[in-house]
Structure formats: structure tokens, C-alpha cells
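Note that this complex is displayed minus one protein chain, with the remaining chains in position.
Chain naming follows the written order as A and B, and within any one chain the residues start at number 1.
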Amino acid sequence: MMESGPMTGPVPTDGTADGAHPRSADLSGVPAKPNPADAQGELGGTFWRRFIFRRPLAALILQRLGLSVGLLFAVSLMIFGGIEALPGDFATTYLGQSATPQAVENIRKDLGLDRPWSERYLSWLGGAVQGDFGTSWASKNSVGEQIAKRLGNSLFLAFFAAIVSVPLAVGLGMLAVQFRNRLPDKIINVVSLAAISLPEFFVGYLLIMFFAVKFGVATFPATVYDSMSFTERLSAIALPVATLVLVVLAHMMRMTRAAILNVMSSAYVETAELKGLGMFRIIARHAAPNAVAPVINVIALNLAYLVVGVVVVEVVFVYPGMGQYMVDAVTVRDMPVVQACGLIFAAFYIFLNMAADILAILANPRLRHPR
Amino acid sequence: MNLRAIPFSAWIGIAGIAIAIFCALFAPVIAPFGERDVVGDIWLPAGGDFLLGTDNLGRDLLSRLIYGARTTIFVALAATVLSFSLGMILSFTAAVMGGFVDQFFSRFNDLMMAIPTLIFALVVLAVLPQHLWILILVMAVLDSTRVFRIGRAVALDVAVMEFVEAARLRGEGSTWIIFREILPNTLSPLLAEFGLRFAFSILFLSTLSFLGLGIQPPAADWGGMVKDNKDGIIFGISAALIPGAAIATLAICVNLVVDWLMKRTSSLKGGRGDA
């Protein structure tokens, strides 16, 4: 699962496949290598095998779901265990270098650092499943409560960014295909190549400079309160949403263009053309059903990127979301917060990647109508 | 190689990269002031003694920009070279060895990639002490997961070719197969990938510095300079935008060259096939 965000630069034409499947590389492998799907099939024995044969679609989706749960579990282990394995004693960090050994000892006990790590991991994971992430070292507040508030804000931001960027990206991608290798396509290509290279914070400050400071049409910082009305909130997030859209748009558009072009150059589109069908019919009836899967895939992958893009944008606009919470916690080394935020961000990322894969599976006629 | 075959856009990219590297190499010679010298009032406007004005502490922005090129390019390049070597060695080993080694490396890589890079970096940097080499190492390791994926795919594509099988049938060892049979055939796509990774590293480093987790002050680096000067934005002071623009320009230049390299690779393939 590739982080297909603006930071990765231009995508090769096969960008969709590139980002979508962690296993896609296996497809080009030699047949002698068992692929992981088979390996998993063997685990369950004959019942599973029969199930795969009878309901290949359901089996594939179940497999993908299982993989995601396993992945999330492994990630939680890495986020928790990895931190333990790395050097540096938190108690010392917490109190500063001049602390007495006695104070360090006390604080270790306070934070529960004296228990074995497997025990702490299990209790942490058990809590995390129920939404309890312990208390922050810095503020002594419940991490879960803080996250509940801020997660909503972050999702609000990402949701509107998605609503604006998805139709725009798909539309521009189709426009680029329509004018392939002509001026509009070339302009879109150059502009999107440039847009991919812009760091989020640069785009953010540029927008602030023009729209908030010079023209005064937007607000900065983009603070939201509980007491704000819905429209007030919307106007507050206008600039951060615009930033996110600009950042994610170019990528989504380029990948959409590549996906549609791939379908348009296929033999069955040529067949349709040789049947004397009109351009509209060719696109609507022959290209679109096959382009849906890769385009949905592109969208899901870029939404996954939004989850991460939110971090920087929130810092730029001083927006009270998860990203800012996490960055603040990292600077003061507030580990419970860092772990909780890391796990939640990773969960969203894994979930969206999974959604991308499952949608691609569902849209594949070969799997929908088995032999 | 035919110089005339290089398109205009790639020339712009090459020129931009050349200027940046020149600044990085000869920073002390061309910079009008020292990297850390406070030379005037804070946030002086551009013009006069200070071509681009001064920053939040009254240091010359142009000088810091030139020194910043040095830090930014050095760290990004070091991280890229490291991540590339690491990713290449592991991916080629996986592709050539196959079997368990391949499975193990690939599954572990999938796991690493299941966490978004920036989030992973934040978690890891929260724990580790702040040193330049640790920063480079973290960037390199995280980025090598991407290199591994591409490298393995490319190597596998070539490794199933019959000429590699023929070499294996002859009894050639892995070293010959990797360096004489596979590597020469994967050079173009990998060169393009190197450019991509470098552009990514520049942006990633800048983002980390901007969040206060990258290069630590008072050393000048472009992302950090944006962070230093961001408070001026509300007062209409554009000091933060200048290093931001520098990052964007360098990244665009690298991408322009990569774009050309990629087109060249694909057209080479096509040309051979038709002939």
C-alpha cells in the first residue's frame, strides 16, 4: 500500500496498479512461486478451498478483510512494541536530565513502566479497542476524550475536501483524455506536475497570504468551537479545504487520466469503434464500466492520502484536529497520545486501502460472474 | 546521448537543479552574510542591503536560503542514496533468491507500508533523540520500503526473462546474474525512480522541519525557515513564502527531469518492440 500522496511526485502510467495492491508485484512472478492468496487458502483446509471455488468473490473479500485486521494488529504491535524497543527512557525524558534516581523510579511506577511490556501492551490494546487510550502524560486528560472531539473535526475537514476534489479530479481527468496530446491535456499535465511538487504548507500559506491577509475574504486561523453554527464552521474551513483539494487534486487527476487512457486503448474499445458506434455510446457503454474499478481505486487511495495530508494542513491553519494534537504530542514526547493518534491514523489508512481493493474486486466482471 | 533530444522542459529542470547544487557547494562564497549572523531588524522588506529582506530574528534571508540549500540538498540526497541502496539490495536479493526470503521481505515490507510514512516518522521521531544522522536514517528506512517495492517488481519482470533463465542454466552465480544480466536492463526505470525518491525526500524533509521534527535550529534549512517565519504571514510579511517557493521550485525541477526520463524509458521499450 503506497502512500499515494502529493509527496510522491509524478506517477508512472500504471500508477493505479502501482498503488493499489501490496501483492500486485507477485502477479508478474513465476508460477512456481505460490502467491500469498494460495498460502492462506491452504491454512483453512478443504472447507476454505471449496468455499473459494464456489464463491470466489465472497472468499476474496473475506480474505482481504482478514488481511486488513491482521495488518492492523501487526501495526498496533509495531507502534507499541517498536517504541519500547527504541532507546531512550521516557521517565528521564519526562522529568528532564536533572531528575534524581528516586524521582525517576517513582515516575516509572506512576506511568506503569515497571510492568513487563507484554502485559502493558495487552492492557493498552484492550483499552484501545474500547476507545480508552489512557491518560496523557502532559495534560493528564483522558486521551480518548480529546481524540473523540478532534477526530470529528479532522473528518469534517477531510470530508469536505473529498466532496470537492473527487468530482473535480474525475472531470479534469476525463477532459485530459478527451483532448489527449492536445493543448488542454498538455496544460493540465504541466500544471499538475507542478502542483504535485508543492509542499502542503507552501500552498496553505500562499492561500492565507492572498485570501485572508490581502483580500480579507477568508478567516485565519481556522479555529472552530463547539458553539459555532454549521455555516460558520464551513467558512472557517474554507482555506484548509482549498489547500487539501489543491494538494490531492493533481495526483488524483493524473491517476484518473492514466486509468481511463488504459481502458480507451483496449481492444474492445477498438471493436466498438469498428461497430460504427458513436463516441458517446463507446464511452458510456464500453469504456465506463471497465474504467469504474480503477477510478474508484484511485479515489480511495487518494482519500487515504487525505488522512495524512490533514496533519500538516491542521498545523498550518491551527485547526483543532487530530493532526495538530499528534504533532504537539510528538514535540513534548507525550507517548500515550502519540501511540493513540498513530494507531487511529494507520487504521483509517488501512481501512481506505482495503476499501479500494474490495471495490476493485467487486467491479471486476470476471469475479462477479464466475465460470 | 543526443543533447538535442532533451526537451525544453527537461532543460529547465536540469538548470534549476544545477543552480541549487551550485548554491549548496559554494554557499560560503556566494552568500552575502553568515548563516547565523543577526544583521538587521526583524522582517525587513526586500531590497537595499538585504536582497530578500530579513527573517524573524533579523538574519539575512538570502544568505540563509543559500546555506539552507546546502543542508536541505545534503540531507535529502544522503537519505535518498541510503534508501535507494538499502531498497535495491533487499529487493534484488528477494527477487533472485525467491522462496522464503522473498516472502519474508515482502510481507515485512507490506507491514511497513501499511502505516503512512509521515505518521510512522512522527511516532519514531517522538522516541529517538534528535540527531542529524538519526533523521537521515529514519527517512532512508521509511523511504526504502517504496524503493523495495519498485525494485522487486522491476527485477522480477527482468528475472523471468529467458535470458536470465539461460544464464541460470549455464550455471552462473547470483552476482553475475544480478550485476551483468538484470541490472543493466533495469537502469532507466531505476534512474527515474531515483529522481522521484529525491523529490519526495526534499518535500518530506521540509515537512518534518516545518513540523519542528527535522533539522534543528539554528542551522538553516528550507522547511525550518518556513516554520521560523510563519508568524509573519498574518502581518502580510512574505518571508515564509520565499523558502517555501524554493522547495517547490527544486521539487518541480527534479520532477521535470524525471518526467522526461520516464517518457524516454517507455519510448525505448516501444521502439524496440516495433522494430
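Here, a residue touches a chain if its C-beta (ideal position, glycine included) is under 8 Å from a C-beta of that chain, and two chains touch if they have at least 3 such contacts.
Here is the rule we use: contacts and distances are computed from a predicted model.
> I notice the complex is incomplete. Of the names "Formate dehydrogenase subunit gamma", "Molybdopterin synthase sulfur carrier subunit", "Cytochrome c oxidase cbb3-type subunit 1" or "ABC transporter", which is the UniProt protein name for the chain that's not shown?
Answer from the record: the omitted chain is "ABC transporter".
> Which is it among A:Val177, A:Ile196, A:Ala272 or A:Ile299 that touches the chain not included here?
Checking the options A:Val177, A:Ile196, A:Ala272 or A:Ile299, the one contacting the hidden chain is A:Ala272.
> Which residue from B:Ile6, B:Ile21, B:Val101 or B:Ala245 sits in contact with the chain not drawn here?
B:Ile6
> Provide the residue numbers of chain A that touch the chain removed from this figure.
Residues 31-34, 38, 42, 266-268, 270-278, 281, 285-286, 289-290, 365-366, 369, 371 of chain A touch the chain absent from view.
> Kindly note down the residues of chain B that lie in touch with the hidden chain.
With respect to the unshown chain, the touching residues of chain B are 2, 4-7, 161-163, 165-166, 168-172, 180-181, 184-185, 260, 263-264, 267, 271-272, 274-275.
Throughout what follows, only the chains that are shown with their structure count from here on.
> Report, in whole Å, the distance between the mean C-alpha point of chain A and the mean C-alpha point of chain B.
22
> For a test of understanding, state which residues of chain B touch chain A in their complex under the given definition.
For this pair, the touching residues of chain B are 9, 98-99, 102-103, 106-107, 110-111, 113-120, 122-129, 146, 149, 152-153, 156-157, 160, 196, 199-200, 203-204, 206-207, 210-213, 223, 226, 230, 233-236, 238, 240-241, 244-245, 247-248, 251-252, 254-256, 258-259, 262, 266.
> Quick one: which bits of chain A touch chain B in the complex? Just the residue numbers, please.
1-3, 7-10, 12-13, 22-26, 28-30, 32-33, 36, 71-72, 74-75, 78-79, 82-83, 86-88, 190, 193-194, 196-202, 205-206, 208-209, 212-214, 220, 304-305, 307-308, 311-312, 315-316, 326-327, 329-331, 333, 335, 338-339, 341-342, 345-346, 349-350, 353
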